[in-house]
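Moving on to chain A:
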Amino acid sequence: MSAAIVHRATRASRTAGVVSIVAVLILATLPWWADSSTLRLFVEFACLLAMAQMWNLLAGYGGLVSVGQQGYLGIGGYALVVLADLAGWNPFVCVPIAGAIAALIAIPTSRIVFRLHGGYFAIGTWVVAESFRLIAANATAVGGGTGTSLTSMRAFPKAMRESLTFWIALAVAVGAVAGVYWLLRSRYGLALTAIRDSERAAASQGVDIAATKFWVYLIAAFGCGVVGALYFLMNLRISPDAAFGVSWTAFIIFIVVIGGIGTIEGPIIGTLVFFLLRETLGDFGTWYLITLGVVAVVVMVRFPRGLWGYVAARFDLHLFPVRRRLALPDDGPRDS
Partner candidate 1 sequence: MSALLKTVDLTAFYGDFQALFGIDFEILPGEAVGIIGANGAGKSTFLKTVTGLLAAAPERIVFDGRPIGGLPASEIVRQGIAMVPEGRRLFPSLSVEENLLIGGYAKRKGPWSLARIYELFPALTDLRTRPGNALSGGQQQMVAIGRALLANPRLLICDEISLGLSPLIVTSLYNTLPAMMGEGLSVIVVEQDVGIAQRTTSQLYCFQEGRVSLHGRSGELTREAISAAYFGSAVA
Partner candidate 2 sequence: MIGWIDTVLQGLMLGGLYALFAMGLALMFGVMRLVNIAHGDFIVLAAFLAIGVALGVQVTPVLLLLVVLPVMLVVGYGLQRGILNRTLGKDILPPLLVTFGLSIVIQNVLLEVFSADSRSLSAGGLETQSLRIADDLAVGWLPLITFLAAVALAFSLEWLFGRTPLGRAFRATSDDPEAAELQGIDHRHVYALATALAFGVVTIAGIFLALRTTVAPSDGPAYLLYAFEAVIIGGLGSFWGTLAGGLVLGVAQGIGFRLDPGWGILVGHLVFLAVLLVRPQGLFPRTRD
């Protein structure tokens, strides 16, 4: 009797994989034929997408709802300014370093915020982010409350600046999606899913809950730090409110809620919807934000699994499948 086989991929996912690779290759050529504003738009898109993946990893899989990831984004941004402007390092190289700095700061921070749980953890992370903001606002070396400009970028010609920033953004977007996907397909990801479903059961199976949450928190901090450096690489001007504003989290939450928590496709769909809304309604200022808020509330109450979650459940469609399907020997090959 042949053994049961564990399937990972589905037909849809294989198609999606091919489409993704082709799309990335096409995108990589953008700097040669798209204008500056398109490139900037993509960088913003990449930033929000990567942040959303980080937040989704934390909340959807780690069970840690953070309203303070903007804290690490800001640290990444300010690390870039300090290292590139004040210490004279190459700004592009600083992007991953900024992420590492954010991760380092996350280590002692986690010891404090992990004292809290659930909703109180969420607000606690917000307090931490606010503390970072106030420290930056009091730091005259980086412009205090009004902020400063990233002067070291002036050394590079505009086209080169924009192209390099764009490619870094593409790498960050691809890296975030691919990284989270790879993580969740690994044993580590299985542990995360187990924790999400039932902490007690997971612990009884030998999963080290505390260590797992700690590493997820660190990875998310790194990711947000990288995004922060990337964003201000493009924006060229940083201020405490722009770097540490809670609106980052507001947008991320909207994206993940609309798209679907706990899926990888969700944040991608959500970011697309977010930008669609922004391009069409953005001029309406407050009404745009009211719409976002109302949509988030309605979706959360009626479709708690988000748009993608609803579609995935309804049509059993998984483009980035992280689950394993069991095919028993008597079944024919299963594709969906």
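Throughout what follows, contacts are C-beta pairs under 8 Å (C-beta built on N, C-alpha and C of every residue); 3 or more make two chains touch, one makes a residue touch a chain; residues count from 1.
Basis for inclusion: all candidates are chains of the complex that A comes from, given by their letters.
Computed from a predicted model, the values in this text were never measured in an experiment.
A.B. asks: Given the complex, what touches chain A, 1 or 2?
C.D. replies: So the chain touching chain A in this assembly is 2.
A.B. asks: Note which residues of chain A are touching candidate 2 in the complex, please.
C.D. replies: Interface residues on the chain A side: 59, 63, 65, 67, 111-113, 115-116, 118-120, 122-124, 126-128, 130-131, 134-135, 137-138, 145, 246, 250, 253-254, 257, 261, 286-287, 289-290, 292-297, 300-301, 304.
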